[in-house]
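Can you keep this structure in mind? I'll have questions shortly.
Note that one protein chain of the assembly has been removed; the remaining protein chains are unaltered in position.
Chain nomenclature is as follows: A, B and C, assigned in order of appearance, with residue numbering initiated at 1 for each chain independently.
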Amino acid sequence: MPLHYYLIFSALLFAVGLAGALTRRNAILVLVGIELMLNAANLNFIAFWRYSPDPNAIQGILFVIFSIAIAAAEAAVGLALIISIYRHYKTTNLEKMDSLKG
Amino acid sequence: MQAAFAIIAALTLVSAIAAMSLRNLVHCALCLAVAFAGLAAMYLQLDAQFVGFAQVLVYIGAVAILVVFAILLTRSGQPVPHSVVSRSWIAGVAIAVLVFCVLTRVILSSSVSQRSLPAKPSPTVREIGNQLMTWYVLPLQVIGLLLTAATIGAVIIAMNERKSAGGDHRVTADQGHGHGHLAAPTGLNEGNATSIASETGSESPAHYPQPEREREVLAK
Amino acid sequence: MLGEGIIKGMVETARNFVGSYSDPERLTTVEYPEDKIPAKENARNFPFLVYDGDDAARGLRCVACQICEKECPPKCIYIVKSKDKKPDYIGKPQFYPAVFDIDVSVCMSCQICVEVCPFEAIKMDTEFELSNPDRFGGLLQDKHRLAKSNEYYHKIHETEAAEVDARLAAEKAKAEAKARADAEAKAAAAAKAATAAATPKPAPNPTTVAPAK
Partner (left out) sequence: MIIGEFFRGLFLMIWRVATDQPEAKADLLAVFPPSARPVISAVLTVSPIIGIFATLFALTTLLERKGLGRIQNRLGPNRVGPFGILQPVADGLKMLTKEDIIPRSADALVHFLAPVVLAVPTILAFAVLPYGRNLVPVDMDAGILFFFAVGASTELAIFMAGWSSRNKYSLLGAMRAIAQMISYEIPLIISSVSVIMIAGSLSPVEIIAQQGRYLAGGFVPHWFVLTPWGLAGFIMFLIASLAESNRSPFDIPEAESELIAGHLTEYSGFKYALFFMAEYFGMFAVSGLAVTLFLGGWHAPFEFLEIVPSYVWFFAKLMGLVCLFIWVRGTVPRLRVDQLLNFAWKFMLPLSLLNLVVAAVWHFTAAWEFPGAGLGRWLLGAVMIGVPYVWLGRALSGSKKITQRTYRFAD
């Protein structure tokens, strides 16, 4: 099975995440979209590692491990921020968080 | 192999699209978990056991749960009267499609992408551990630091309600009124945005009355 | 502190566990349908009608005065008074209940019927296995099912039954004494009347006539 199957699938997933992050009003779903994009990138790392000529070079795997850890931290902080914002504005609708809009 | 890939890919994509497009946010979160599981299956198919399990452990066991908690704590699970997508959604979708087209073009034109599957590698967990502890020890430390900082940061951000339980909060709530946002009585909204930790740490009288808070969390 | 309480508790439960096998005395439960804990003397559950002697139809103490029917808070007693009379335990002619029904499903075991009965005719039973597959007929107990002998009453409420019997015996003795006195008075009056009739003194004496009434 050639590599580009995985790459195109990952690109699709990335596009879905991007579309979600750009179009949804709810801040939580925007964060979810970003998570999906990160996952798509992770899949690329794994696919490239698996198809690399030197299978003992495991940089791909290590990068994904770090990426997962960072994504977890990002999700925690991001959701805490959303909860904090919700407390101030009583909404998670991004279009209503326009205090700086002049 | 191909069939397995097709099934997993279809499942992941469908649930990812569902996660991004459903109206009910809790359904979105559940679909997201399915998408994460599909990705984990794909890692397993690519012989990356460790990463696949880490994906399940972190994404399904923690991130999806976190998203669910955030949805319930911000009462986003309730149906909204207006559209769930923003006004400029066409532009967003167009950008996404564009990005996809560009990526596909690049992938298809690359010679790397035609590479066929090499022999099955045998990355033992021991190998990963050795690498983490030798060559990648600095990134590991940095990640540890980052995670600690993120934990503390998340707790502090979600907890600051508690410190300013008195007047501060009232001011911010009034600002909310000024901008024409959801005008709820302050006392009623006191506790509904607390984190899990303060959900259960009940020493502070600021979080009473509990039944009211629970009702709010429940009002999906 | 530091978990020693948990260990103490675990030892205690382990002792219970082993003890319940080695020492049947520890078991707090009995196997119900086969074994029963004997009812306490003051237990009460559901009223029954007491009768004296062997014949439930004849010995029933109830005189259908209907006080219990009136007093019953949930109104579960239904009485129809008889047309004729029959002698009670003293021998005095009394009405008797032609119908006496109590609805088990309505009765609340309050014992008020027992309190108000002037004839010691209704008492509380300790029987509690009243369940019945027939919801209507089976739970509506009639006179024949309600009637239980005085011996049974003695068996379930020994002290109370003895008191009641003593009271009834005293009453009966009093009534008999009174009857005897009346009879004697009557006899005396009759004798007097006879003597009065013998001697020409036609004016009747109201004081001697009155008791004979």
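Here, contacts are C-beta pairs under 8 Å (C-beta built on N, C-alpha and C of every residue); 3 or more make two chains touch, one makes a residue touch a chain.
Everything quoted here is computed from the prediction, not taken from an experiment.
S.K.: Which shown chains does the chain we cannot see touch?
M.R.: Among the chains that are shown, those touched by the missing chain are B, C.
S.K.: Identify the residue among B:16, B:72, B:85 or B:143 that touches the chain left out of the display.
M.R.: B:72
S.K.: Could you tell which one of B:28, B:56, B:70 or B:85 touches the chain left off the display?
M.R.: Spelled out, the listed residue whose C-beta touches the missing chain is B:56.
S.K.: Out of B:16, B:30, B:46 or B:70, which touches the unshown chain?
M.R.: B:30
S.K.: Per the definition of touch given earlier, which of C:10, C:57 or C:98 contacts the omitted chain?
M.R.: C:10
S.K.: If the missing chain were put back, which residues of subunit C would it touch?
M.R.: Touch with the absent chain occurs at residues 1-3, 6, 9-10, 12-14, 16-17, 19-21, 26-29, 31.
S.K.: If you put the missing chain back, which residues of subunit B would it touch?
M.R.: Residues of subunit B in touch with the missing chain: 26-27, 30, 33, 37, 49-50, 53-54, 56-57, 60-62, 64-65, 68-69, 72, 124-126, 196-197, 199-203, 208-209, 214-215, 217-218, 220.
One rule holds for everything that comes next: only the chains that are shown with their structure count from here on.
S.K.: By the document's touch definition, which label belongs to this structure's chain graph: line, ring, star, complete, or other?
M.R.: other
S.K.: Taking each chain's centre as its mean C-alpha position, how far apart are subunit A and subunit B in Å?
M.R.: Centre separation, subunit A to subunit B: 8 Å.
S.K.: CA centre of subunit A versus CA centre of subunit C: separation in Å?
M.R.: 84
S.K.: Report the inter-centroid distance (CA atoms only) between subunit B and subunit C in whole Å.
M.R.: Here the centre of subunit C sits 76 Å away from the centre of subunit B.
S.K.: For the complex, which residues does subunit B have touching subunit A?
M.R.: 1-2, 5, 9, 12-13, 16-17, 19-21, 25, 28-29, 32, 35-36, 39, 42-43, 46-48, 50-51, 54-55, 58-59, 62-63, 66-67, 69-71, 73-74, 76, 80, 82-89, 91-93, 95-97, 99-100, 103-104, 107-108, 110, 112-123, 127-128, 131-132, 136, 139, 143, 146-147, 149-151, 153-155, 157-158, 160-161, 169, 172-173, 175-176, 179, 181-184, 189, 193, 195
S.K.: Per the contact definition, I'd like the list of subunit A residues that touch subunit B in the complex.
M.R.: Spelled out, the residues of subunit A in touch with subunit B are 1-9, 11-20, 22-26, 28-29, 31-33, 35-36, 39, 42-43, 46-47, 49-53, 55-56, 58, 61-62, 64-66, 68-77, 79-84, 86-96, 99.
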